[in-house]
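Input: one structure, supplied below.
What you see is the complex with one protein chain gone and the rest in place.
Here is chain A:
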Amino acid sequence: MPAVTETIEAIDRLTDGGYKYGFETNIEMEFAPKGLSEDIVRLISAKKGEPDWLLEWRLKSYRAWLTMEEPNWARVRHPRIDYQDLYYYAAPKREAPKSLADVDPELISMYDKLGIPLNERAALAGVAVDAVFDSVSVATTFRDSLAKVGVIFGSISEAVREHPELVRKYLGSVVPPGDNYFTALNSAVFSDGSFVYIPRGVRCPMELSTYFRINARNTGQFERTLIIAEEGASVSYLEGCTAPMRDENQLHAAVVELVALDEASIKYSTVQNWYPGDAQGRGGIYNFVTKRGACRGRKSKISWTQVETGSAITWKYPSCILQGEGSSGEFYSVALTNNYQQADTGTKMIHLAPNTTSTIISKGISAGHSNNTYRGLVRIMPKAHGARNFTQCDSLLIGDQCGAHTVPYIESRNRSAKVEHEATTSKIADDQLFYCRSRGLSEEDAVGLLVNGFCRDVLKELPMEFAVEAQKLLAVSLEGSVG
């Protein structure tokens, strides 16, 4: 039976009782039927007990999505996605493994290499254990100290209930629902994600991480994150995890919005290591993400750092809109692809105000049969007097079956702005490799070392503990590509 018919019939069955929006009381089910329709959007909203304005917002996004076309300009190839063949609410879980012994041994050996503590491994592998390394207490102490300084940190669903005025004011203000195909989809069906609010003048006392937030463990495919830094506030936010996540979802379409007001600063670090598919390119996550920050205030600052090693397909362009005078945006990226992975990633720096500055450092590494593309835009608008951009994109090729591509768009409409861009593509230098080998390093270790050196400018931007794991991750991700 075609997925669409199935959906319609399933919805019909559900609505038989004439109780149109009361899914949550009538139905004892883990998941909504496959497919996407207005009813599914209503179901999601109702399940979460959302206010009317948010339901309307979702429906509007859904209707916009219906009129849109999936973008095809990125250098990625994949079979057509049947959006009616997906679950949009609480995807059914395969039976969780009972203990680590049931977990894929390849996953376990990777945890070994990354040095993930034993008790965390179970959580990452999705083992159904009750208390995972005391995360409840970690989360509680953590929340207390944040509450003391007035920082709000929780799930976006909580925030909708507890701080509706903030969510309503900022949700969709940086990434409007109709921005692109995937943002419209996300806005219609987003499941959950983080909400961070840093009040005026507060420097967040610790690095915030989804890793510590228990309810973030199954954020699902349509994650939505909103971070607001008020005047003079600052925060560093870490997303993701260096260990591969067990995840059945095929399509991820997340939206992240950052808002920095006067003199505020937001640092957003990501280590993305979703399942990349196997060595033959079967399976793996499609990661279609829209991340954008608005530097609304004077001298505000947004910095994106990303290490992308996972996903079968990455489609991601963390961007900065530099609206405040003297504001600055940064983008530091390492994207590594191996086997049959495809990454099309980069950034957009839109300079609207005078004396805005932006820095882009991108390091792409391609190995195996993969394709790795940097795609970026630097746009200087007429009012951005004295704006400044520096971009450096370096690509490294390992093996002759892969591709490395650089597609920068540079647009300047202000003569007082200075824009500089440079890009290089090369392989690992033979003399460097020889030097390492002659000192007894195995070829694989030598390549790992040199790749880490190649990425140093980006890795040094990561918070310390992340940087250490990211380095190991690069080496692990390259396995099998050398020799």
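The rule is simple: contacts are C-beta pairs under 8 Å (C-beta built on N, C-alpha and C of every residue); 3 or more make two chains touch, one makes a residue touch a chain; residues count from 1.
Following the convention adopted for this analysis, contacts and distances are computed from a predicted model.
Of the candidates "Iron-regulated ABC transporter permease protein SufD", "Cbb3-type cytochrome c oxidase subunit I", "3-oxoacyl-[acyl-carrier-protein] synthase II" or "ABC-2 type transport system ATP-binding protein", the chain left out of this view carries the UniProt protein name "Iron-regulated ABC transporter permease protein SufD".
From the options A:166, A:410, A:441 or A:468, the residue with contact to the unseen chain in the full assembly is A:410.
On the side of chain A, touch with the chain left out of the figure occurs at residues 73, 380, 382, 395, 397-427.
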